[in-house]
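First comes the structure, then the notes that go with it.
Omission of a single protein chain aside, the complex is shown with its protein chains in their original locations.
What follows is chain A.
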Amino acid sequence: MKGLGTSRFFQLPVLIGVFLLGVYLQRSGLIDGMLYYWEDIVYLTNQHIQLTIISGSLAIAVGLPLGIVLSRPRFIKVSEWAMQGLNIGTTIPTLAILALSMSLLGIGFVPSVFGLFIASLLPIVRNTYTGLLGIPAHLKESASGIGMSAGQMLLRVEIPNAANVIFAGIRTALAINVGTVPLVFLIGGGGLGELIFTGIDLFDTEMMLAGALMTALLAITVDILVAACAFLMVPRGINPSRA
């Protein structure tokens, strides 16, 4: 909830900044320089998006159920340990995760997706878990007292009321994910990192900027998409942005 407010706060200055940058780039002829790599940009952006979509969906597909299972009372002993483990996991730099992934699976697409998946898994599991644990006891009592089964309670009461926290987790995860994708170039995964790192190596500013700007654009797009999903999917009664 706090994240939403802050990001709104920053939206306007960011937009103005982007606009001014665009004016500057146009004047300096950098845009023409970047357009020289247009075909590469299109190809690598596609690859970049693929990496994000595949690893992101995997992280959601695994993270949500994992968070749910860990939040069930009968796993409470296990889950305390698991959450400790996950918290330590979040402190590992994403580059290190990619390196570990490479040492396990070699180079190329698979280790890249795996590394990205691990890096984005943690926030999703953690937020799902804490979101579900944070459901007030009286709501659960009310639900079971009314005659809901455990499954009905999960689907109709617990998950909807934790939706804000869960979406915040997904948003963080995807932000990390998009931001990490350029690094997978280092373990042979492709993506816009190829333009950035090659550009840096060759002192080719246009090339580097083409990759960096595209990455930034993707990050903003993904963030807006997730926010839009949250806006539409979280019921009005508990949606801070629709109050």
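We adopt the following convention: a contact is a pair of C-beta atoms (placed from the backbone, for glycine too) under 8 Å apart; a residue touches a chain by one contact, two chains touch by 3 or more; residues count from 1.
Everything below uses one rule, namely that contacts and distances are computed from a predicted model.
*Asks:* Pick, from "Cytochrome C", "Carbon-monoxide dehydrogenase medium subunit", "Quaternary amine transport ATP-binding protein" or "4Fe-4S ferredoxin", the protein name that UniProt gives for the chain of this complex that is not shown.
*Replies:* Of the names offered in "Cytochrome C", "Carbon-monoxide dehydrogenase medium subunit", "Quaternary amine transport ATP-binding protein" or "4Fe-4S ferredoxin", the one UniProt assigns to the missing chain is "Quaternary amine transport ATP-binding protein".
*Asks:* Return the single residue from A:G89, A:P160 or A:G179 that touches the missing chain.
*Replies:* Within the whole complex, the residue contacting the unshown chain is A:P160.
*Asks:* Based on the whole complex, identify which of A:T130, A:S144 or A:S241 touches the chain you can't see.
*Replies:* Hidden-chain contact among the options goes to A:S144.
*Asks:* Can you name the residues of chain A that touch the chain not displayed here?
*Replies:* Interface with the chain not displayed, on the chain A side: 136, 138-139, 141-149, 152, 156-157, 160-161, 163, 235-238, 243.
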